[in-house]
Each structure stands twice: as C-alpha cells, then as structure tokens.
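A single structure is presented below for examination.
Here the complex is missing one protein chain, while the rest keep their positions.
Think of it as A, B and C in the order they're written, each chain with its own count starting at 1.
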Amino acid sequence: MQAHPLAETVARLVWFLPLLPLIGFLINGALSLKSAYVAGPADPDGHDGEHANHGEHQDVGGHGGTGHDAHGHDDHAPAVRHKFAAITSIVGPGVMVLSFGLALAIFFAMRGAEMHNPYINTLFSWMPAGSLQLNAALQLDALSMVMVLVITGVGMLIHIFSVGYMQDDPGYPRYFAYLNLFVFFMLLLVLGANYVVTFVGWEGVGLCSYLLIGFWFSEKANADAGKKAFIVNRIGDFGFMVAMFMIFAHVGSLDYVTIAERAGSFAPGGLVVTAICLFLFLGCAGKSAQIPLYTWLPDAMAGPTPVSALIHAATMVTAGVFLVARSSMLFSIAPVASLTVALTGAVTAIFAATIGLKQWDIKKVLAYSTVSQLGYMFVGVGVGAYTAGVFHLITHAFFKALLFLGSGSVIYVMHRAYHATHNHGDDAQDMRNMGGMKQFMPITWTLMWIATLAIAGVPPFSGFFSKDEILAAVFSRAHGSPLADATLLGMPGSTVLYLIWVLALAAALLTAIYMTRMMLYTFHGPNRTGDAAKPHLAEAPWVMTGPLVVLGVLSLAGGWLNLPKVITDLIPVGPTATLEHWLEPVVGAATSRVAGGAAHLSATTEELLIGTAVAIAIAGIAIAWTRLKPAALTTKNAAVPATGIQRVLENKWYVDEAYDATVVKPIYGASKGVLWAGVDVGIIDTMLVNGTAALARFFGWVGSQLQTGRVGTYAWLLVIGAVLVLRAFARAS
Amino acid sequence: MTAMLNSMGYNGWILTLLLALPLIGAVMLAVQGSTAGTADAAAKVSSARKTALLFFLVEAIVSLGLWWSVDYSSAEWQAAVTVPWIPAWGVYFRIGVDGIAVLLILLTTCLMPLTVLGSWTSIKEKPHAFYAMLLLLTTGMLGVFMSLDLVLFYVFWELMLIPMYLIIGIWGGQRRLYASLKFFLFTMLGSLLMLVAILYIGFKTAGADGVPVFAYDTLVQSGNYPGNAALWLFGAFFIAFAVKVPMWPFHTWLPDAHVEAPTAGSVVLASIMLKMGTFGFIRFALPLFPYAATHPMVKSTVIVLAVVGIVYGALVSMVQPDFKKLVAYSSVSHLGVVMLGLFAFTTQSVQGALLVNINHGISTGALFLLIGMIYERRHSRQIADFGGIAKVMPMFAVMLTIVALSSIGVPGTNGFVGEFLVLIGSFRTQPIAAVISATVVIFAAVYLLWALQRIIYNPLARPENAALKDLNMREVGLLVPLIIGIFWIGFYPKPLLDRTHAAATRLVVQMGGVPEANTTVATPGEGR
Amino acid sequence: MLAESLALSAALFTIGVVGVLTRRNAIIVFMCVELMLNAVNLSFVALSKVYGATGQVFVIFVMTVAAAEAAVGLAIIISIFRHKKSVNLQDINLLRG
Partner (left out) sequence: MNFDLSTPAGLMGALVPDIVLMVGAMVLMLYAAWRPESAAHQRNVGYASLVVIAVTVAAVLWFASRGLTATEGVIAVDGFRWAADVIFLLSAAATIAMGIESNPRDRIMGGESHVLVLFAAAGMMIMAASRDLMILFLGVEMMSIAVYVLAGINRGSIRSAEGALKYFLLGAFSTGFLLYGIALIYGATGTTNIAVVGERIASFALAGHAMLLIGVGLLLIGFAFKVAAVPFHMWAPDAYEGAPTPITAYMAAAVKAAAFAMFLRVWIEAFLLIDGAWFAPVWWVAAATMIVGNVVALAQRNMKRMLAYSSIVHGGYLLVAVAAGTPLGSSAFLFYAVAYTLATFGAFAVVSAVQKPGEHATPIADYDGLWSTRPWLAVGFGVCMLALLGFPIFGGAGFFAKWYVLQAALTSPRGLVPLSVVLVLTSVVSAGYYLHIVRVMFMRPRPEGAAEPATLQPLTRMVLVGSVVMLLVLGLFPGALAGWATSNAAITPPEARNPFPTVPFN
C-alpha cells in the first residue's frame, strides 16, 4: 500500500503530543520528590540519630499552605513559595504550550492533506500473543484531532490558570506533575489506535484524577473522594474490559480500523453487538458519571478547582462520549444499546439537574450541572447524532471550564480574604457566604454570565447551538429510523425518543434555573462575606483572569464551529456545519446508518424546535430571576435546615446512602463475617485443618490411655489380636 | 552477546553452576558461623550478610546470560545436562530449561540479592544460619525449575521445604511455631502423594529390564494411562501443586506462613515458592496427564476453584486488619488468575498466566519488602496503626503507591499486561469464568487503595508515626530494580512474551488446543 | 488317637492362655506359659508318631529352652520383688502411656 498522505508531514511527530506532557511529569515529579525526600538512617531499627527533620520537608502533602478547597486546614503556615516554583511554572504550562502548538501544526497539516482513512502511527509491538497482536499505535483522524485540540488548548489555559491558583501550595511541583501526567494519559486515550491503548489512557486519567482529587490527602474526606472516584470508575472499566474481550473473541482484533472493516460480520441489532455496546457503555457511564455510576463526580470536587475544570468538566469526564463516538461503527448497528445510552443520558440530565437546584457549594452546583450536561452529550451520541454529541462536548468544554475557573477565582478571592482576616469558621465555597461579588470582580462576573447563558442555551452563545442540534436529532430520529423501530423495555423506540426529548427539554429548563440561581447568589444581591473580609475582596491576578477571558470568547463564539443550516439560511453569519463535514469521514457512515430512513426535518419544524428551546431557556432564567431573592439569603452558619423535598434534593436524593446500605456494607459485612470468619477461619482452618490435627492428637491420647502399664491388658489385647488373625486364616481355609 | 556466551560454552555449565554456587555459599557461611564463635553480634551480622550478598550477586550476574544464550523457539531443552545418579533405579541428574523456566530462574536469581538487602538490618539472631538457609533454599528452588527427572524434581521440591520451615520457625513472629508446622504439613501431604504417583508412572513405563523410567520426556511421550489411573495420578499431582499455588480451599497455610515469616521469608514464599505450584502444573501435571487435565470434570473443577479463589481472595483480603495478611490473600486471588489462564488453554491465556507469575513475583515481593521496611521502623503491621505517613515518608509513599498500582493492574504497569492477556484469552474458551474473574479489577482496587489510604494518606494522627524516618539509600536502592521491572514489563512486555511463546504454544498443543503463530493483523492506513 | 491327643493339647494350650489372661500373680502367669509350652510338646510328641523323630527332638529343645527361660524369668521376678515386695502384676504399672 502507498504511504499515507500524512506520513510525510509534521503529523508523523504525533507521538510528541503525549510525550511532551510526560516529560513535564518526569521533571516536575523529580523536583517534588527531591524537595520532599530526606534519607532515613542506615539502620531503621537502631535508635541512633533522633534529629527531627520533618520541618525541612517542602511538600509533605496537603497540610498547611493554601489548600483553598481543603476545608479546615491550618492557615498559620506562612504562605511561602516552593523552592522549585520557578522551574515548575515554566515546565508545567510550557510543555502544554508546545503540545498545543504541535497540535495546531498537525491540524493544519490535516486540513491540507487529502485523507480517506486514519493515519496510524505504530510505535512498537506491545503485546504480541498468538493471534492477539497489540501495537502501541496512535491513530490520527478527524475525531482524535478535535479531541487533541480541545485537550491541549483548554488544558494549556488551565495550566496557566493553575500557576496563579496554586502558587503558594507546598505541593506545587507535585500538582503540576500530576496535571502533566493527566494530559499525557488523556492524549493517549483519544489518540489510541486500538481499544487497549485507549484503555491505558482511560485508566491513566482515572489514576490522575484519583491522585488529584486526593491532592490534599491529609483530609480524610479528600482521600475518600479520590478512592471513591477510582473504584467507581473501575466498575465501569470492568464493563470496558468485558467489551474488549467480546470484541476480540468475535472480531479477532482490537484495532479500530480492523473492527470498522469487520463490523459488517455482526448481525445488525444482534445480541452480541448489543452486549458489546452495553458493556462499553457501562465503562462510559463510569468515566462520564452517568446513572448509576455518577456519584463519584460531585465528591471529586474535593480536588483543587483547576483540576475540577480540566478533569471533571472539560476533558476526562467526556471520554465516555468520545468512546461512544469512537465506537460508532458498533453502536450504529445496535439500536437497543443506542437507545439505552440516550435514555440513560436523558434521565441523568434531568436527575442531576434537580439536585443542582438545591446545592449551596458553588462547585457542587457546577458538578451536578456537569453530570447533567454529560447526560445531554449521551443523548446526542445515543441517538446517533455523533457530531452533535462531540459538538456539545466541545462547547461544554469551553463554558464549563470557564465556569469552574471563574468559580475558582471567586473561591480564591474569598479565601484570600478569609486568610487575611484569619477567619477559619466560614466556608469559602458556600454561596451563602458570597453574594454581590460583581462589585469586587466585574470581569469574572461578565465572563461567568457569558458561560451561564451558553449553558442555558441562549442564542447566540455556543451552548445554544450544540444543545439545539441534539434536540433536533432526537426529534428527527423519532420516525423511520432503526432506533424508532427498535423497542426498549417494551416501549417502542419512537415513544422512547419522544420521552427523551421531553426529558431533555425539562433538563434545559432546570439548567437555566439553577445556573441563574448560582449567579444571583454569588454575584448579585448584598455581600455576605462579613465586614472584616470585605476590604480584601478584589479581582484575581491576571495569570488567572487571562485564561478566563480566552475561554469567555470561546464560549461566546464556539457555536460558529457548527452552525445549523437553518440558521445560516436565515442569517448568513458563517460557514454551515463545519464540524459535521470535518467529522464526516469518521462518523458519517454510522450517523447515516442510525438515521436510516428518518425524514430530514423541515425548516419550519426545526425553527419551531429552536423556538421552544430558546423559550424554555429564557423562561428558566426568568423564573429564577423573579422567584429567587438573594437579599433574603442568610450566611451558611445562620442558615436554617431545609425541609421536605428541598431537604431531599440538598441530600442528593440520598443515593450515596442507598448505595452504602445496599452494596458497600453488605459486601464488606459478608466478606468479613461469612467468608473470612466463617469459611476461612471457621470451616477450613478450625474445622478441617486444625480439626484433623486435633482428632489425630485425640486418638493418640486414647491410644496412650490403652497403654495402661498392666501386663493383663497387654495380654488381653494380644489375644484379641490373635483371635482376629486366626479368624482371617480360618476364613481362608 | 549470544555468540560471546556460546564461545564460553556458557550453556554447558551455567545450570550446574547456578545450583552449586548457593551450596558453596551455604557451606562457607556454616564454617564462618562456627568459627566466629566469640565475635560480637554486630560483627557476625555484617560478615554473614556480606558473604551472602556476594554469593547472591555473583549468582544473579552469571545467571543473566540465560536471557541471551537460550534458543527460545527450539523444541529441545536448552543448556541441558544429564549425569547418571542412581541408574539402577532409573534416576538421573537431568536438568534443562525452556523459556518458562528461564524467566522463573532469572526472577529467582535477581530477587534473592534483594531479599538479602531486605534483611540487612532486621536479622540480628544467628545471621549465618539464616543466610545459609536462604542459599540452600535458592538451590532447591532453582533445582525445581530445572529438573527434567521426576525423582530429581521431587528431591529439589522437598529440599526447599526444610530451609523455609526453619526460616519461618526460627526467625518468624509470635505464632511462628504454628505457622511453620502448618506450612510443612500442608506441603508434605501433597508432595508425598505425588511421590507415590511418580513411582507409579515410573514403573508403569519401566522397560523390559524392570528399571523404572523417570525421564521427563520419555514419560510425556509414553503418557498413556488408563482413564481412571490418569485421573488418580493427576489428582495426586494436583494436590501437591494446588497446595503450593495455593488454590482455594488449600490456601489457609499461606496467610499464617506469610504473616509469621520474616521479610525475606515472605518475599521468597510469595515471589518464588508460590510459582512452584503453577510451574508444577505447567511442566508436569498438565503434559504428563493430558487426558485427565482436559477431562471436562477436572477442567471445570479447576476453573471453578480458580474463580472462587480469585473473588474470594480479593474479598477476604479487603477485610484484613493486618497488611501482610491482606497481601497474602491477594496472592490467593492473583494465583487464581494464573490457574484460570492455564486451564483456559489458549495462547493468550497461557502466556498471560506465565506473565502474571512473574508480575506477581515482582509486585508482591516489593510489597512484602515495603511492609518489612515499615515493620522495622514501627514494629507493627496493623493497618490501623498507620495513617498519613506519606507526610513523613514521601519516598516510601511513592514506592508503595507504584507497587500497589501494579498489583491492582493499572495499565502501564506489569500487572495489567498479565491480567489482561489471561482474561482476554480465557474469555475465548471460558467466557463466564473470565467475566466473573474480571471483577478482580474492581476488588483489587478496593482492597489495595483502601489500605493505601489508611496507611499513607489520611491525617497523621499518631505521634509515633510522626517520628518515622523515610527510607534510607539501601532500601530505595533495593526497590528501584523492582520498580524498573514493573514499568518495563508494563510498557514493553514483548521480550518476555517472545520468550514464552514457543513453550506456551507447546502446552496449548499438548492440551489439544490450536497453535497460534505470532501473526499481525494487517491494519490499513498503516503509516509506514 | 492322634486326634484326641491333639485336641487335648489344644485344650491345655487354651487353659494356659486363659490362665495368663486371668491370673494376677507373676509366678502363676509364668507357670501358665509353661503349661502352654508343654501343651505344644504334647502335640509334637503325638505328631512324631506319624512323621518320625523330628517332633521328639523338638520337644527336647523346647524343654531346654523352657528351662533357660524359667531361670531368667524367675531372676527377673525376684529383682522386681526386691523393689516392690510384691509380684502382683496389677501393682506393676510405672511404665505406661
């Protein structure tokens, strides 16, 4: 075969994309270890050299310093910059800048090149075992390119933001080490040329999120959150693995390209492919926090805010969506599975939105909104609108990153204020302690509003376009598509799709409401910080605000990436469906396969749909604006406990508690009580093993008792034996 | 490299040398010990450990040549030696290796120096005897991996027993007497039944002269035993090996032995001795009795036991208060994976099983070494006694985290590669078992991360922990090779897989499976 | 004639056995043993009527041996008596278990 058009371009350096962050990780990791490690005495047991050397530790993990999100840390530790701060500040974001630059270069190379099939860059043979030939190979195509751009781009911004946000943290190099490592794995995930390389990234990002959530690990809560995230993700990964097993068993390969070629061998809608897709989706549900595996994401807010922005909003959590898009060749021939994906997404969207309504911790609000928005994306990819899903993924990356970073600088400011006034009682993240921040940080306020309108789906902000496209797709698929013909849980596909559509709209309404609520409580109304702290409130430094501005622009203009035809017909503002064309070679076939005979929506219908969506968004904002009274809000400490449904929502429908009671506790109890104490110690060890030994010893005792020492006994036994022997012989005669 | 080694006739003498060196070392230590009568304790310790380390290092270095000198694709035994021992009884000193054996031998030779370093300061009583025992043990273990004569194999098999018994019983913890005897009796019960079986087949294949035959190859070729006999014989071998593996429900000696043994003992036990069991299956039980091994009843039983072991071991280790016990039960789980892979009889699963063998050796060995390090500082293995020590022992925390991740099987570490191959291979023949076993990825994360959190994370509550010192240079140094191994196998397992492919394929074929050549699936759009 | 004498010797032998089992005095027990030996002698003698001299020779041997045994046995019993001032086998049970 002739060389691939990209083979001779800069694209052959694609492996530098992940390599750069990896280098960053190694450097920063080395620095943080070097600063922390003090060699122990030669003989650890010997009681020599009692010199205490703990004070010298630079990063001893999460104690002291300015762990903004870490509640109740001690503030008396002087805010001293890490001795390697300078190097880290250059290396950490630096590698991201380079990586982003390379990504752009490759992107333009691709724009130039005429490519029909993805460019595979095989690094080395990884796991050769018989017919299973796994290569460490990277796959460059439209989809992975888009993801790379988002990851490196947004990632770069967030790295820069972190320089300011984490500046005083004793774990500064460690933080950037983890962050770089995360980017490395994330790029591996999206660039992988087969499921296993993707899986490496998949688990790797999970690992990094574990490390970063538990970054201030001296807080049990943080460590718990990290562990929870990893374990819940592992439940998903179990599904992912099983899916891989099945694919290999039936296709004989795990390379995307090969699978795409051989996907025809599956019976469309057949049991096997459906099972594969459902198992895959289990993995996605874990990674992308969908019902039933979403519970880890809100807890994940225990990590530093930039982490929440990068990992738990912009990139990692969207991996599930990416995976479905990546596996479109399979999902598109498994309608039932696709419907399941979409329905789960819709339900998650509405469910998370309800919880978002009553959260007070600003980050928790955003967390649930993220869950909800991810649900939206799954609705998109579920109904086979892969472009729409990815589109929403991108816009969401912009505005949700913006929201998180914005909230981050708010928290930062709040915290700075509390820190200056030695106030440890109050929670720097609780909206009830904020209020009226717009007067102190107008830039942030503006940018946050942009993001809010975007997420609420108000034109012309980016979110509007992506969300609308998804809704339109759902609506259009409801007739004549294979999905409509399939049945899920006894319901005809079309019914399910309409249901999904309704749920999605409802979710949109709630989204508008809780986002407005957040803005009101945070930025509007009177300030509740307390008079002592007030003078210390001011805009965050530019190293933090700068990235916000960039993201603001993106959230505002992101929609131009994929303007729907109906809009461009009305007002020719830009190119039509750019993204759709871009992704066409990757997901085009699958999309049309799912769309099947579904009639394309008429312009009027579409305009109607758009109208509804916008109306709902506006309505939501209006409701919140009119019904909520920031002025009436009291500070957290003064707040009265909520009651009724509000209480239920504040406690997130008690899902965590339910899981704990139905899954965690039973398994633990059974393992301890039944398996260990019962089977292992009780039956096997005590009864069988030691029992046998005891029995032997008992018989020994009996035997030695027979040895009475009296000749009479001995003679008797002798004679009895003799009789027995003689009987045996007599028998023989 | 290969050429250079061949020019030295390396393959001719290496195996014998590997067996002899430790013996010489043991004798030297015995002499040292009895002559150094009056020297003060410290001097004794240092002299003993230096000698031991020297011998182990030499052993490790000379053994490395096997990596290149052996032709892994050949069906012949490599570096083979045959010397008559008791010809009248058909017993010969027959040794030789294949890819599987070489990897395990290298694992052994490379791990032993680390165990010496791991005991560097912790063994203060009777150091000479201790290290002599370690050396004897090494000969025994290497012998098992090399022997191609069933009697020789049995002798080496038992040879391991006494040193380990003494190591646990003399230098062990509080309940060492119970643990050591339990270990001994479990193993002996199995091995004596195996002895009967060995004799039986030896005489069954005896020639006209009535001299029994114990040559491995001959027995494998002429291995046609009447159905029931085959089942009984396999049963005898099975118990011997299942106890060593250990398979559920023959595992209960393991937690006790591990917990009571000194660090070096635990490391050797977990990293190498447990491999004896699986190796026994690969080398002897399966090829000798293919009929029995592939008998549906037998196969399903083993698979079920393996799966039970996997899940059960994970669940039970989750609730262990003692870190060493936790790791011990996790071994039950991991070795269950190996057994599953072996009895799935596919190229991937068998190669994966062999890899898990090695991985478990590295990861669990490292875990025990780390436990030994904090035990030396804190004199406790109770997880509850720790917490937040990442603050005072950052290096320790990093090492423990890496090792734990490899044991969990996070991609990029060795643990993933092995488990993945086993499971994906097993799924092809044993889908249900594979799916159930795949839950190990969840449970492993649960028990290890939870333990990790309670040890190195969480608040640094206890004052005695706040005074802990971080690892010293020796400890870091002895961990580094293991860490390297973890990532090397994680990122580039190809060399190992290439070395086991031929042997694994042979086994699969013997078990009536289809051989799979290393054939790449053509990937269109390939960039070069 | 042969059958009767064999039966008699069997009877005597049994009596000897029963004696050994029932009596408690070392001397008497030993005498019962002697009785058994002589019972056997009786069968030898009886049988030698059929097969010739061998049996009778055997009897001579047995008597000799029995005498030697008696000598040793009595000596042992005496040495026990020295220690315990009793030859009741019920009292002689220091060694047991």
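Some points to look at:
Criterion: a contact is a pair of C-beta atoms (placed from the backbone, for glycine too) under 8 Å apart; a residue touches a chain by one contact, two chains touch by 3 or more.
What you see is a predicted model, and the numbers here were worked out from it, not measured in a lab.
Contacts of the undisplayed chain with visible chains (whole complex): A, B, C. By the touch criterion stated above, the residues of chain A touching the omitted chain are 693, 696-697, 699-701, 703-704, 707, 709, 711, 713-715, 717-718, 720-722, 724-726, 728-730, 732-733. One chain of the complex is left out; on chain C, the residues touching it are 6, 13, 16-17, 20, 26, 29-30, 33, 36-37, 39-40, 43-44, 47, 50-51, 54-55, 57-58, 61-62, 65, 68-69, 72-73, 75-77, 79-80, 82-84, 89, 92, 94-97.
Mapped onto chain B, contacts with the missing chain fall at residues 34, 85-89, 154-155, 158-159, 161-162, 165-166, 169-170, 176-177, 180-181, 184-185, 188-189, 192-193, 195-196, 199-200, 203-204, 206, 210, 212.
Note that in this section only the chains that are shown with their structure count from here on.
In this assembly, the chain whose C-alpha centre lies farthest from chain A is C.
Remark: the per-chain Cα centre closest to the mean position of all protein Cα atoms belongs to B.
Each chain gets one centre point, the mean of its Cα atoms, and the points for chain A and chain C are 96 Å apart. Chain A and chain B, compared by their mean Cα positions, are separated by 37 Å. Inter-chain centre distance (chain B to chain C, centres taken as mean C-alpha positions): 65 Å. Taken residue by residue, chain C touches two or more other chains at no position, since every residue touches fewer. Among all residues of chain B, none touch two or more other chains.
Put simply, chain B touches chain A in their complex at residues 121-122, 182, 185, 249, 252, 312, 315-316, 318-320, 346-348, 351-352, 373, 376-377, 388, 390-395, 397-398, 405, 410-412, 416-417, 420-421, 423-425, 427-428, 431, 434-435, 438-439, 441-442, 445-446, 449-450, 453, 456-460, 466-467, 469-476, 491-494, 497-498, 501, 505, 516-528. Contact residues on chain C toward chain A in their complex (touch as defined above): 17, 20-21, 24, 29, 89-90, 92-97. Residues of chain A that touch chain B in their complex: 1, 3-4, 6-7, 12, 33, 36-46, 50, 52-54, 57, 59-61, 63, 117-122, 124-133, 135-137, 193, 196, 199-200, 202-204, 207, 210, 214, 217-220, 223-224, 226-227, 230-231, 234-235, 237-238, 241-242, 244-246, 248-249, 252-253, 255, 257-258, 261, 667-668, 670-672, 675-676, 679-680, 684-685, 688-689, 693.
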